[in-house]
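What follows is part of the complex, with its chains left where they were.
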Amino acid sequence: MKRGLFIGRFQPLHKGHIEIIKKILREVDELIIGIGSAQESHTLENPFTAGERELMILRSLAEEKIDLSRVHIIPIPDVNNNSVWVSHVLSLSPPFHVVYSGNPLVCRLFREAGFTVRKPPMVKRKEYWGTEIRERMVKNKNWREFVPKAVAEVIEEIEGIARLRELAQTDYPL
Amino acid sequence: MKRGLFIGRFQPLHKGHIEIIKKILREVDELIIGIGSAQESHTLENPFTAGERELMILRSLAEEKIDLSRVHIIPIPDVNNNSVWVSHVLSLSPPFHVVYSGNPLVCRLFREAGFTVRKPPMVKRKEYWGTEIRERMVKNKNWREFVPKAVAEVIEEIEGIARLRELAQTDYPL
């Protein structure tokens, strides 16, 4: 049994993530999708709650007919101590041995803990990038084509665009 | 879309839980299974990590041929403040409106927050009770028949019985 871990913030899940997930699933038996910064929500950088992101992910995987018994979706809150972060992830997740990440800190921490670390398969289009998508949401530019249909539905259901736009307003000085 | 929440500690998941889950799934479209006290592990009361419990649950649901696109498995760490606990659960979980619980505190907190609360369907056998099962594990009495086959396999894989027995040893006075 070979299990791999792929961590992202998924703010929101986009088609680039789906491509990566499909490719990794060809290399491992089971995949753990870690929802990073799970405690964050309602900011421009992290507009969606961990629960909303889990819903986006499960629905999109089902939409893509991915075998759900091979995927674990695990919210992972931040800890303010890099030295214990790996064992924090380990305690929240089923056992795994390969980690897919392009983040230097994540790579370093898992490598020091003796894990195999691989760069996730590259995805080319710059629109497949959370910052870009959130900006398009705020500015009322097209964003729907870059995310799975299920994600757009969830964002509609939770009125996510209105949330992002309200958060983007200038602060009122007190 | 009607979603329900069912919270347990699942130390470990047993056949009573499976019965309850199946019954609730006849009443709702989607079920959120909350893994309570997610930060606890390696004690006699809470021997298994959140990740180990997630693995037990996902495998057992697959074994039972339950439609996995209808079930969300969400680890829920405790917070030391009852007043914020409901919104803590809400932030980790997809939206829901019905809560299944027999715990008076859980019932009260969700009721004050305006949720419909239902007692989960009763399960008769006293062996379908975590405390009983953990005691049987420590005392080397039969426990396998009370849990799904997948749970027994996971406990084997993580050497869970050895862990429980070592934890049960008398402390050495310093």
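Per-chain numbering from 1; labels A and B assigned in written order.
What we mean here is this: a contact is a pair of C-beta atoms (placed from the backbone, for glycine too) under 8 Å apart; a residue touches a chain by one contact, two chains touch by 3 or more.
Here the structure is a predicted model, which is why all the values come from computation and not from measurement.
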Taking the 2 displayed chains as a starting point, can you state how many identical chains form the whole complex? 6
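Here, only the chains that are shown with their structure count from here on.
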Mean-CA-position distance for chain B and chain A (Å): 25
Chain A residues touching chain B - in the complex, by the definition given at the top: 38-39, 41, 49-52, 54-55, 58-59, 62, 68-69, 72-75, 77, 90-95, 157-158
